[in-house]
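Only one protein chain is missing from this complex, and each of the others stays in its spot.
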Amino acid sequence: MIGKEVEFEGHLIDSLILSKALDTILDLEGEFEILEFRVGRKKEEHSYARLFVAGKDEEHLNKILRELHKLGAREIKPEEVELKEAEADKVLPDNFYVTTNHPTYVFYKGRWIEVEDISMDRVIAIRDDRAVCISIDEVKKGDKIVVGEKGVKVVPPERPRKYSPFQFMGGSVSSERPTEEITEIIAREMIELKKKGGRIAVVAGPAVNHTGAREALAAMIRDGYVDLLLSGNALAVHDIEASLFGTSLGMDLRTGRPVPGGNRHHLYTISKIISVGGIKRAVELGIVKDGIMYECVKNNVPFILAGSIRDDGPLPEVITDVMKAKKAMKEALRGIDMVLMLATTLHSIAVGNLLPSTVKTICVDINPATVTKLMDRGTAQAIGVVTDVGLFLPKLYEKLRELRE
Amino acid sequence: MIGKEVEFEGHLIDSLILSKALDTILDLEGEFEILEFRVGRKKEEHSYARLFVAGKDEEHLNKILRELHKLGAREIKPEEVELKEAEADKVLPDNFYVTTNHPTYVFYKGRWIEVEDISMDRVIAIRDDRAVCISIDEVKKGDKIVVGEKGVKVVPPERPRKYSPFQFMGGSVSSERPTEEITEIIAREMIELKKKGGRIAVVAGPAVNHTGAREALAAMIRDGYVDLLLSGNALAVHDIEASLFGTSLGMDLRTGRPVPGGNRHHLYTISKIISVGGIKRAVELGIVKDGIMYECVKNNVPFILAGSIRDDGPLPEVITDVMKAKKAMKEALRGIDMVLMLATTLHSIAVGNLLPSTVKTICVDINPATVTKLMDRGTAQAIGVVTDVGLFLPKLYEKLRELRE
Amino acid sequence: MIGKEVEFEGHLIDSLILSKALDTILDLEGEFEILEFRVGRKKEEHSYARLFVAGKDEEHLNKILRELHKLGAREIKPEEVELKEAEADKVLPDNFYVTTNHPTYVFYKGRWIEVEDISMDRVIAIRDDRAVCISIDEVKKGDKIVVGEKGVKVVPPERPRKYSPFQFMGGSVSSERPTEEITEIIAREMIELKKKGGRIAVVAGPAVNHTGAREALAAMIRDGYVDLLLSGNALAVHDIEASLFGTSLGMDLRTGRPVPGGNRHHLYTISKIISVGGIKRAVELGIVKDGIMYECVKNNVPFILAGSIRDDGPLPEVITDVMKAKKAMKEALRGIDMVLMLATTLHSIAVGNLLPSTVKTICVDINPATVTKLMDRGTAQAIGVVTDVGLFLPKLYEKLRELRE
Partner (left out) sequence: MIGKEVEFEGHLIDSLILSKALDTILDLEGEFEILEFRVGRKKEEHSYARLFVAGKDEEHLNKILRELHKLGAREIKPEEVELKEAEADKVLPDNFYVTTNHPTYVFYKGRWIEVEDISMDRVIAIRDDRAVCISIDEVKKGDKIVVGEKGVKVVPPERPRKYSPFQFMGGSVSSERPTEEITEIIAREMIELKKKGGRIAVVAGPAVNHTGAREALAAMIRDGYVDLLLSGNALAVHDIEASLFGTSLGMDLRTGRPVPGGNRHHLYTISKIISVGGIKRAVELGIVKDGIMYECVKNNVPFILAGSIRDDGPLPEVITDVMKAKKAMKEALRGIDMVLMLATTLHSIAVGNLLPSTVKTICVDINPATVTKLMDRGTAQAIGVVTDVGLFLPKLYEKLRELRE
């Protein structure tokens, strides 16, 4: 047996941190002894715990410490972070440190510095004395990559001591909730966030169009509730088709029935936009007169359209190289405070992977599996709303208008 | 080989009847020859077909004829219907005729009489010179039961030659439709039906309450859009709990979060209603002051609450014997022109089994499997709307108000 | 402000009990002070906590204490349980105590006695100096019903300190798990349980038949893995139809396609079984020669068929009064150690309501919503397996055979 002392500080009990820590040790068949435990006796007080953790051998112990580390365990005296050079582009040194999506610090040159752009399942590089979180494709030969857990500190979000209706719903995926009231809670949160100067991103799938929520999303953009739109070729084409023909993939948006010859609309739309050189130009020329993309262009809301193998065309603005698209998304998401994910599994999970756990994330889908998958893939902070986006979005916009008055 | 002549009349081509008939013969490995075929050359004209159908032997031929029969095939000269007595209660004679849910006639004492209360998978009895469709549990010893297909005529519904937005949607179960517009189509249909003196039944599951659509349903009852409510103990208890406490199964209907001690509300509600003798009495005493059940009582809208093994209590009005409940439902559904099925698989299928194919049936559920099951079980006329009942019902009520003005 | 001291004992940290307790207090806007806290320093040691809890007034405090009580909080010195008489059948006294599904004790005549037949959302009556858990419909005028939390102790299940693959899976509803391996874990658990003389109940929906898992379930009954079958009329009719005709509701079980005239099979089966007087008699007479019901009769495995409003017939053994069916189910479930719920939402939730939290519960359904609903309704101990019962059950039987050898 070999052991080590670690300490925890914070709302250890009501944020379940200590429980999870002891669980982890037991699951990994380690041993522990609680050396010191001071509980915050009142609401506002922090707790402190000092544990002796033991494993069968060094490797076993390190495995345990690595997991405790993610829960916020610290070494008693911080040691300098350990770095190793990448031997080639996209090649990681052995024992590389894998990030969580929680705020993270490294002890570098004698002080704690925060890791920039933190998101999950990436690595940390030190570049110009700054710690940056990068994905494997961004690793360059010679990059100094953090290895091991030494000198790395994670601060998992604490649950707020005060009750918040918004926080409360976290993790739920049931369709048996009062949808209209939940819509109001989200609207209220959005308004408060905008008042404080916060920024909101919308991630939208093509069903937003098919289900008839297009006008509501366009209105939300017009009224300033959307600071960034992330989507794909399909949404943009369907939205512009709706502007030109009143159909979405050939389906009449007033009756839900396919229009004869409607599949031509789709190709015609793509060809038309390509012929003038893109969406922005088409709006400027007055070809596209309303809708989601129109409002983005008119209101200078940036949009990123990432390519997929289902795409027809695609439109000139679509980024067909997925790695470039991902990089553009990552940069655009910097500084975003809230993300609304609307009826898209692929984009929701992709965006979830790029977000720190401190960003408020709401995932709306009629299929509970989408929400479950998002959380299974690590975006545990997401609030799932299992509902029909075609009714949800108009209702959300209605609430935004009501509450703002 | 042994054969027989049959004839078809009607919109044989555009209602797919002839196609289905030939298919059926081929599937069953029979032979056919088309002896005569006159096509309706213009929209308003009927078509006529005379076929010679052949099978390997009498049994095989009868098997084929039995299937053709369901599609409307008639013998050239009608023969008297064949009857056999039931030997005991609930025991059917051999070769009993199984009903479809289409309008059906029997050739009895030299003339065609219509079968009353037609619904699928039942049998036909002649009682007092009337033909009645009864379920197996209604069969009494000595009942004259129709056997074979001789002297029985089925008239499958023809597709209307004129386009109707309402009819159009039939059979669809996709969640990718413009929900708000579909809601408007349904509202329009309801208003037209009520203008003509039609009657509407609502079949509702407890999710109507949980998702917050309770007030919308109550308002629809108050405004005269509901002529019959079919549900179970759970809906009634949750609805009354909402009136007494503002919660549904202990969940606050304003926030969607469980109220501490909320599970007491459920039992308290049941005990309270039992103590005063039932829902009607509780409304009269002023204990229940609003909601679905309140409006039913106040507006003399009959309701049937059928028992299930999940029930707590149950409330005094609940019919705990399922066969008695089914009989009560069957009687109440007589003369209903439209049924709205809201978020309940069990009740939807049970009610579907009791309806003729001429009743307009709309099934609303967030789970596409509910709609698929309903149709698999024979309620082919149903229109499926895959959406969140918690937003659908308030929107439907809003549309009903808008359109009526 | 008004307060009271309570104590907790057990694995407070790793079973999350203390965290939940503090959470509860904060959610209800109460105050607390931790007066004493001794943590089990090693795995095998219990922890102990003494808290001072305060509320705004007596009512508020009681509300908080009621919730803490469910988590196992005890008064420092036990007081005698408080009882009140029921004024009428099915009518509860004010302030009645609502049960959890955890083992529960009442302090009656100076000692702790265990409550019999504990299950959730019921009340406790003292009858002949025994404490029994009864549902509202079992309350008789004059019954001594427990009121308030005084003298009542709940023992929530502690998470085992040792890792168990079976326990681990609890709460999961994802379809992205290695299904074959999970099947093996369940098989292993069943075999171990049978070795120890444990008893297993199966709750089965009609999809067991439609999906072709009928033979596997029959074989499991034959081999002694099933001690009780809970189902409805549909499963029994379809199973016997499969024995008589090879079809299930008219669908050929070898090809999955409807057999012409197959809907007759269903009614014929019902009529036939009714004519001989029931399932048991039909097996004895050699009419039914294989299948699920056959094996139940031949192996003396009791079965309970509860009625529903969807039933045709029903078969003579079906209990058409749902309250009687529920009572029969409750009695049959006494002493059951494990329940396999197969492809049925209604029966799963109904049975879940009748089980203590100590019974191992596995819920298999292709629709994740069924599992989610079961847990939402309080059966938190259930393990959800999202898979196709038509392949799961044959695989489970294969594993049972492999592992037993």
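Note that the chains take the letters A, B and C in the order they are written out, and that residue 1 is the start of every chain.
The rule is simple: a residue touches a chain if its C-beta (ideal position, glycine included) is under 8 Å from a C-beta of that chain, and two chains touch if they have at least 3 such contacts.
Just so you know, these numbers come straight off a predicted model, no measurement behind them.
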Which residue of A:A350, A:V364 or A:V389 touches the chain not shown here: A:A350
Contacting the left-out chain in the complete assembly, out of C:T179, C:S275 or C:N299: C:T179
Touch with the omitted chain, as defined above, among C:I191, C:V259 or C:L391: C:L391
For chain A, the residues touching the chain missing from this view: 24, 27-28, 63-64, 66-67, 87-88, 90-92, 96, 98, 120-121, 123, 135-137, 260-261, 263-264, 266-268, 270-271, 274-275, 306-314, 320-326, 329, 345-347, 349-350, 353, 367, 369
In chain C, positions touching the absent partner: 165, 168-169, 172, 175-183, 185, 207, 210-212, 251, 253-257, 366-367, 386-388, 390-392, 394-395
Hidden partner interface residues of chain B, rising order: 13-16, 18-19, 22-23, 26-27, 29, 31-34, 37, 39, 41-43, 159, 161, 163, 173-176, 368-369, 372-373, 376
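Definition applied: only the chains that are shown with their structure count from here on.
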Angle of the C-alpha superposing rotation, chain A to chain B, to the nearest 5 degrees: 180
Same or different residue numbers at the chain B/chain C copy interface, by half rule: same
Between chain C and chain A, distance of the C-alpha-averaged centres to the nearest whole Å: 38
Length of the line joining the C-alpha centres of chain A and chain B, rounded to whole Å: 45
Chain B and chain C: spacing of chain centres that average the CA atoms, whole Å: 33
Shared-contact residues (touching 2 or more other chains) in chain C: 27, 369
